[in-house]
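== chain A ==
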Amino acid sequence: SDEDDNGSSASGGSDGELKIGVAYDTGGRGDKSFNDSAIAGVEAAVDELGGEIEELSPNDDGSNREELLTQLADAGYNPVIAVGFAYGDIIGDIAAEYPDTEFAIVDTSVEELGADNLTGLVFAEEEGSFLAGVAAASKSVTGHIGFVGGSQSPLIEKFEAGYVAGAQAVKPDIIVDVTYLSPAGDPSGFGDPEGGKVAAQGMYQAGADIVFHAAGGSGEGVFEAAVEAGQRAIGVDSDQYLTASPDQQAVIMTSMLKRVDNAVETFVTDFAEGDLEGGTDILNDLSTEGVGLSDSGGYIDDINDVLEDFRQQIIDGDIEVPTSP
Partner candidate 1 sequence: MTVLRRIGSALFAPAIAVVFAAVITTLVILAIGENPSTAVRVLFDFGDTPAQQTQAIVVILNRAVPLFLAGLAVSVAFRMGLFNIGVEGQYRMATVLAAGAGAAVSLPAPLHVVFVIVVAMLVGAFWAAIVAVLKVTRGVSEVISSIMLNFIALGTASWLLTGPLRGSEEGAAIITTKDLPESGQFPGLNGLFDLVGLAQPRGELYGFLVVALVAGIAISVLLKRTRFGFDLRATGLSASAATASGIDARGMVLKTMLISGAVAGLIGLPDLMGNTHHFGTEFTAGLGFLGIAVALLGRNSPLGIAFAALLFAFLDRAAVPLQFADIPASVVTIIQGTIVLAVVIANEIARQLTRRRAEGETGQAASPAPESPPTGPAGTAGSRIDEHQGAGA
Partner candidate 2 sequence: MAEQPAGAPADTGTGNVPYAVELRGITKRFPGVVANRDIELRVRRGEVHAIVGENGAGKSTLMKTLYGMHRPDEGTILLDGRETTLRSPADAIAAGIGMVHQHFMLADYFTVLENIVLGSEPTRGGRLDRATARRRIREISERYALNLDPDVLVEDLGVGDRQRVEIAKVLYRGATTLILDEPTAVLVPQEVDELFGNLAELKREGLTVIFISHKLDEVRKVADSITVIRRGTTVGTADPRTTTSRQLAEMMVGSELPSPQTRTSTVRETPVLQLRGLTVASPGGRLVVQDVGLTVHEGEVVGIAGVEGNGQAELVDAIMGLRPLSGGTVLLGDQDITAWSTRARREAGVGFVPADRHRQGMLLEAPLWENRILGHQTRPPAVKGPFIDRAGARADTARIMREYDVRAPGPDTLAVALSGGNQQKLIVGREMSSSPRLLIAAHPTRGVDVGAQAAIWELLKDARAEGMGILLISADLDELIGLSDTLQVMLRGRLVATLDPGSLTPEQLGGHMTGAHDAAGDAA
């Protein structure tokens, strides 16, 4: 019954109740990372606009992603939000198959897919990471910092590239140790706190005093290493200071924010209000505050000016931040 309603409402927006479908990346809700961030955005929008949410997680090997999207669309959910670039391979076809449903995908550009009902929510991770690099280099006493990546994918390499560039912008001769916990195609690096800890320990023992991680759940290990070494670490995606234990709060200098929640909330709101363009990417960067640095704990308040300066230069295009190492 509601399929028909939604079918007709799909193009326009707000008549009828919102039914939002969310397809998570493996891990699902409660990953303390971008799945949670995405659902927070959806919930914020629903608080505002009313409506219902259906959340689905893929199975462990991710083999049923297609089913997640099609069943949400079949059941009349509109819009349908795919969280994570893993959906990038299939979402183009599915959007074409369900022209009356609006789709969004986090972390993947849809510009070349040519589907009007598909929006890419993409982020300039390199810009936020650049600021993280600036902060690290400015605060480093030893002139030696580190980066721990999860799986060596192009997405995580964006973090690395921005971070290294930012650090070098402050101290051209700074040493940056880089480690990936697992190679491309092996996602275990995002769920291996032991590996994260060992890698970060290695950096601290080699003289690094600040380590930035873009390693999902393995980041816990990086924070633990920082606590043990009495050095500092930089979190990622959300403000990890807020969810950390007190002794970890003492070492989380800042976090590179990637506001998936904002991007998703904006997307849902635009959809509800009929403002959605479709077929394009929405770039969330420093200028839109889609990425940035957190200041909880007040550890980087003293270098606020420096950070602000670089932020402005990036927004103005004076600094071109590289996207790959």
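Basis for inclusion: all candidates are chains of the complex that A comes from, given by their letters.
Keep this in mind: a residue touches a chain if its C-beta (ideal position, glycine included) is under 8 Å from a C-beta of that chain, and two chains touch if they have at least 3 such contacts; residues count from 1.
Remember, it's a predicted structure, so these values are computed and weren't measured experimentally.
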| item | value |
| --- | --- |
| Touching candidate for chain A, same complex, options 1 or 2 | 1 |
| Of all residues in chain A, those that touch candidate 1 in their complex | 54-57, 59-64, 66-68, 70-71, 74-75, 85-86, 88-89, 97, 107-109, 151-155, 183-186, 323-324 |
